[in-house]
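Of the protein chains in this complex, all but one are displayed in their positions.
Every chain is named by a letter (A, B, C and D) in the order it is written, and numbering of its residues begins at 1.
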Amino acid sequence: MARAPLRTDRLIGSVISHFFLMLGAGFILLPFVWMLLTSIRPASEVFTAGFNPIPSSFAAGTNYSEALTKSPLLQYMWNGVLVCAGILAVQLLVAIPGGYALAKLSFRAQPVVFGLVLFGLTVPVQVTALPIYIALANLNLLNTYFAIMLPFFLSVFGIFLFRQFFKSFPQEIIHAARLDGFTEAEIILRIITPSAVPAIAAFAVFSITSHWNDLYWPLIVTTSADHATPPLGMMIFRDQETGSNYGALMAGAAIITAPLILVFLFAQRQFVRGITMTGVK
Amino acid sequence: MDRRTLLQSAAGFAALGLMSPMIARAQSGVELVVTHCFPGHDGFHTEIANAFMAANPDVKISFTNSPPTYEEGHSLILRQALTNQLPDVYYSGFHLLPPLSRQLTERGQITHLDSFLATEGDAWKTENYSPRILDLGNFDGKQMAMPFNTSTPIFYFNEELVTQAGGDPANFPDTWEGVFELAAKIDALGDDVDGFYMGIHTEAGDWFWQALVYSNGGELMDAAEKTVAFGDEKGLAALTLTKRMVDEGKMNLRENQQGVQQFYAGKTGILVQSTAGLRATTDSVGTNFTLRTARYPLADATNGRLPTGGNAQVILTTDPAKLDAAWRFSKWVSGPEGQTVAVKFSGYMPTSLVAEQEQYLGAFYKENPNYTTSVGQIPVARKWFGYPGKNSNKIIDIQRENINLAMRGEMPVAEVLAKMVADTQGLI
Amino acid sequence: MSHLELTGLSKSFGTTRVLNDVSLSVRDGEFLTLVGASGCGKSTILRVIAGLEPQDSGSVQIGGRSVDHLRPKQRNVAMVFQSYALYPHMSVAENMSMPLVMQRLNLAERLPLIGRLSPNRRRVMTGIAAEVDTVARQLQIEALLTRKPAQLSGGQRQRVALGRSMVRHPDVFLMDEPLSNLDAKLRVHMRAELTDLHRRLGVTFIYVTHDQVEAMTMSDRVALMDEGRIVQLGTPSDLYHNPSDLRVARFIGSPQINIVSGTTTGQGIRVGEALLPITVSCPAGQVVSVGLRPEALSLDPVAGRPHVAARLTRVENLGAEVFLHFALQESGAPLVLRATLQDYERHKTRLEAAVALGVECARALVFDGAGHRVDHASRAAQRVAVPA
Amino acid sequence: MTVALNTARVSPGRNAQMRAEALAGYAFATPALILIIVLLIAPIVVVFLLSLTDYQLGALDWSWVGLTNYSDMLGDRVFLRSLGNTFIYVAIVVPGSVILGLVVAILVQERTKSKAIYQTIFFLPVTTTLIAMSVVWHFLLNPALGPVTSLARALGFSDFDVFGDPDLVLVGLAVIGIWQLVGFNMILFLAGLTAIPRDLYDAADIDGADGAWDRFARVTWPMLGPTTLFVVVTTTITAFRVFDTVAVITRGNPQGRSDVLLYTLYKVGFQDFNMGPASAMTIAFLVFVLVVALAQAFIIDKRTHY
Partner (left out) sequence: MSGLSFHDVSKRFGQATVVDRFTLNVAEGEFVALVGPSGCGKTTSLRMLAGLEEASAGRVMVGARDVTDLPARERNLAMVFQSYALYPHLTAAENIGFALSLQGLGKATIKDRVQRAADRLGIGHLLGRRPKELSGGQRQRVAVARCIVREPAAFLFDEPLSNLDAKLRGTARIEIARLQKSLGITTLYVTHDQVEAMTMADRVVLMEAGRIRQIGTPMDLYHHPVDLFAATFLGSPAMNLLPGEVRHADGEIRFLSAGLDLRLAGTVRCAPGQVTLGLRPEALERLPPGPNRIAISGIVEHVEHLGAETLVQFAVQGAPGTVMTARVPGGWAVRAREPVALSAAQTALHLFDATGAAVPLHFTGPAQASADRLVPA
């Protein structure tokens, strides 16, 4: 039987796999491409029939400046930075020690706490929103950064993730540290945390993207623009009553998405490693 | 355990004792906190408020974030009522005014306007507002709100497509029969061209259904709001119209926004929409085609009416120190200064009689005849109806499903109507 | 003084008994090895001594005082782990100075930023650095001080781990299979280095391994463990030449000891057709196991001396010596004989057929049905000279 | 559990280390525990209590109604329909995003230079704002103007109206759901794939595994068992929570065929303000998700014996 050399087989395989990957990538990227194209189109061209990638007149300036000036988008993005940073900081402060306690320390309540964490994974934010809202209101805390951040201080996902990650951390190193005289807190601070950089990166990507993009909760607890987060800045262009300004909406979307893509690109290597090392099994 | 303790215990567990509220508002003169729905309205609200503040330096207007819909705004206000976080002034959708004013009156968290109107005097009243407009904000015998934005459904059409189909843009049909005939011709112009679109089967509320029933001279409920009233032949005519849109008007049952987008793209001949979207539609259409508007046909020329969309301003503050400023603001926004801006920005109909005068909107209307269509419909505008009870949204959802059944031909229209009446009655 | 005393240690994980009433006394400065198959409980003992795991009962004394109530760091023991357990994000110098930092700086001074404000801190740190340098020089790793563990070879990591335990001048060194992650060549080398280190430091070493060669070559005394108990405690040569138990005989020695089963008679022990003139104290007719180290068999049967008939099955030629694998003629039981290359060459042609293998009965080890050693007269009389 | 039992048996004072460890365990778990109680347990208790009342948001009086809300719910057409729709949505999104995620992961895994690029592209949807992306999808799937339909038309398919056709609407929403989840699942699968020893593929090659399919069916798929189940559980939980796309694009239309649990719950609670029934639905929703998650976790436990 005549046979093509292995190299050719492999080449064909690679071409086929690229073909499917590009097809998939096309599917994934389609909305982004359209977002960018729309963000540089004048309103009248957005709906011209057909799929003409190149706009006949550029309205990038108008759309982007409208996105930035009509709503205090920059202010919102700054709020977003503060809120995401605050949430992430508290989440890490809670989840790293919590994850360590669940993974490496033995205490009687451990299974109960872990059970609660697993339970928490299934509870969507909508369930707890109203009681927390009322509590915040009674404490006179609405319209504060604190109110936007509070429900997310607890990330059961984070606790779970760090627990999984720490599970695979060599027990011997912790033993060595105890022999060396580290207190448990110092083990967390000086041994566990530096080793958890990939997990922190992975977690940060999830945390930042979801709270940067969150619309639901900020809309409930903030009524002034002082604390609003980025998606609220886009709401102004999306109006069911009078019709949406698609160009500015997409420009706004592009503006607020860009930092996240940068964050992801920056953390990508660590992120993938973090996910891999937490051993999703 | 009563509600109070329930809520207090809810608060108790969250008593983290970490922060005190740091909402220290700069108090130079009076500050009014204002909430309106639709972030898209921010533009004209800000402009109006700026002008107001320039004229009234002692008053500071500050806006909260805008809820994206009337429903969400309503929910926001109710939550804030619970927690005493209410703004001083709020713009409520007309259909939500009855529950809002009733609940807040009960809680003592709203100020009715009768005494202010009395102070201004009747002459002022008649000079500025038509009684029909004022009535939109009047419930249980009290003036609860000053109407701000009002709208009626109108027809938008694509002049080029109408012409191509042999229609006359200058004499747009004023009967459904004429509309459907024209729509069918437009539809025949090409595979990718639709004749007619009205998102009655997919819209958010039941405004279009109300328009169909009212324009046929029908009623949704009896005067006591106990019994469903659209089970009659007028209701049947209304529901039959939906079926005819599909059969005769060749309407595709697209999702609402997609139907609208299709019109923007110049691929739909006739679109039924609120006049409120005129400005946005004009912008979106741009140079794609020539946008024209026409009046909504009244099947019953004498008793036919149209529901008034839009919103009215309520004063929620009960603080005597703020009331005067709030009333001044109320007068301003519903007066010619406010209305001029709002109309130009949206396409809404003015609520102020004065605003229609030459120095305000007169010139604008002459230059933009599309904007006058709805003004012509003011005489037939009536209140936007809201169902009583707990299930108003559910009623609307169920009705919409029934309308779909009729339009999709899955059930004879008469049967659907009977079912729809029964479903509605069951939920009241 | 740092002699170490374990009394009645027991521990279970769930229903598994990992330590079963273990008592052990380790002299000050002794090198004691715990050896046994994996799962025998040897590592658990180490962790109990260190205080990393609690015992269910029993007590640990170091230098005459009970340490049961002390935390690991208070027991002044150092431990070298199988995986070395170096802190991956710290340099070698940091790894090595950690125990001293923890000892000499108080909690506030150890804090990341605030700690730097303390004037005491710098003085202490300078002192520590000097000590680390000294130890690093001793271990010849002074050139590696700035590297991270990931940049080190296995042998280097091993030395850093040693260094980290040395800087503390502990009373007791605990070593948990420290050589098992090294390759064969390096392992041989490190064996010598470790014993050398022990001699120089003169401190008590407790060393855990599953490798009998390590146990044999390095220790003053060896405790062989099985199923959570110490089976035999003695010098390496004791364990090799005088195993008290069949398990010990099997575990120690490579190639493994030959075990043939035989029956006691009045004249000796019958193995197949051969009668080995070994008189044991147990009654006749009992089945016993006769252990014969490979060197207790010879290719040159002297007339009149006992021998067994066997058939050669395989030759393993290692160059320096040859392992000859036989099957016992009657039972087919395997026997390994250790011969020099010269001996093998001399007998090569004879080995093609069944041969008689000489048995040095004086070196035979007899075990009863329960696996316990049974002493016998011939052995007692001709006790081989054992190295001290 | 065994760990806890052991700890229990060691009497305090027996071992300083164990005591210190337990103490530290409690200390480190306390912040998490407090937050769990304050932000999770207590609100759920409040919601449960509300589900036993007829409380309407803003109303001044209310009363206990026992389990009426629950029994009403079981007879409520809209609720039952949302439940059904949610299950259909889950039934499309879970296999869709899991299988696609797996396929992409396998293809991406084999790439060397372009791996990072593909990885980033497929992960992009996770980083974006859904309200903007829903608008975009809405347009992309526009039956007359959208590029997807023009492409379909160019390829000779008949027109389809994703969000207008009652039979297609859940499929359309599911496509968006899949679009969002594929990248995430891909990352999880990539993690699982890296953990498969290369030796197994070599062994399969030598054993006579014939090409990619055999390798996949005989090695990859069985070896990914635990990962797959994890992915399925997380995807299921996520899919159950579908809300944004429905709220932004279809609002339950057409004919309620895109009503899903959380959206219905939202309408009842936040548009009709019927907190009692909404709370009952919330509790029901929680129970559903919990049951599904527990069932899957149980299977994971049984399946991860290798």
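One rule holds in what follows: a contact is a pair of C-beta atoms (placed from the backbone, for glycine too) under 8 Å apart; a residue touches a chain by one contact, two chains touch by 3 or more.
Keep in mind that what you see is a predicted model, and the values were worked out from it rather than measured.
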Candidate in contact with the missing chain, chosen from C:65, C:185 or C:200: C:185
Option touching the unshown chain, where C:11, C:210, C:247 or C:307 are the choices: C:210
Contacting the left-out chain in the complete assembly, out of C:51, C:149, C:178 or C:294: C:294
Residue, one of C:112, C:202 or C:319, that touches the chain absent here: C:319
Sole residue of C:240, C:326 or C:367 that reaches the chain not shown, by the stated touch rule: C:240
Residues of subunit C (touch criterion as defined above) contacting the omitted chain: 38, 183-185, 188, 191-192, 195-196, 210-213, 216-218, 236-237, 240-241, 251-256, 293-295, 313-314, 316-321, 323, 325, 338, 341-342, 345, 384-385, 387-388
Missing-chain contacts mapped onto subunit D: 197, 199-200, 202-210, 214, 218-219, 222-223, 225, 305-306
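We adopt the following convention: only the chains that are shown with their structure count from here on.
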Required minimum of steps from subunit B to subunit C, each step between chains that touch: 2
Rounded Å distance between subunit A and subunit C, as computed from the means of their C-alpha atoms: 53
Separation of mean Cα positions, subunit D and subunit A [Å, integer]: 16
Set of subunit A residues in contact with two or more other chains: 47, 49, 131-132, 150, 178, 183, 235, 238, 244, 246
Residues of subunit D whose C-beta touches two or more other chains: 6, 17-18, 20, 42-43, 46, 139, 144-145
Touching pairs among all chains present in the structure: A-B, A-C, A-D, B-D, C-D
Subunit A residues touching subunit C - in the complex, by the definition given at the top: 170, 172-173, 175-183, 186, 189-191, 194-195
Subunit C - residues contacting subunit A, complex: 47, 50, 52, 71-73, 77-79, 81-83, 85-89, 98-99, 102-103, 107, 110, 112, 164
Subunit D partner contacts - residues on subunit B that touch it in the complex: 3, 6, 9-10, 13-14, 16, 71-72, 74-75, 78-79, 81-82, 103-104, 106-107, 192, 194, 201-202, 204, 252-258, 261-262, 265, 267, 390-394, 397-398, 400-401, 404-405, 408
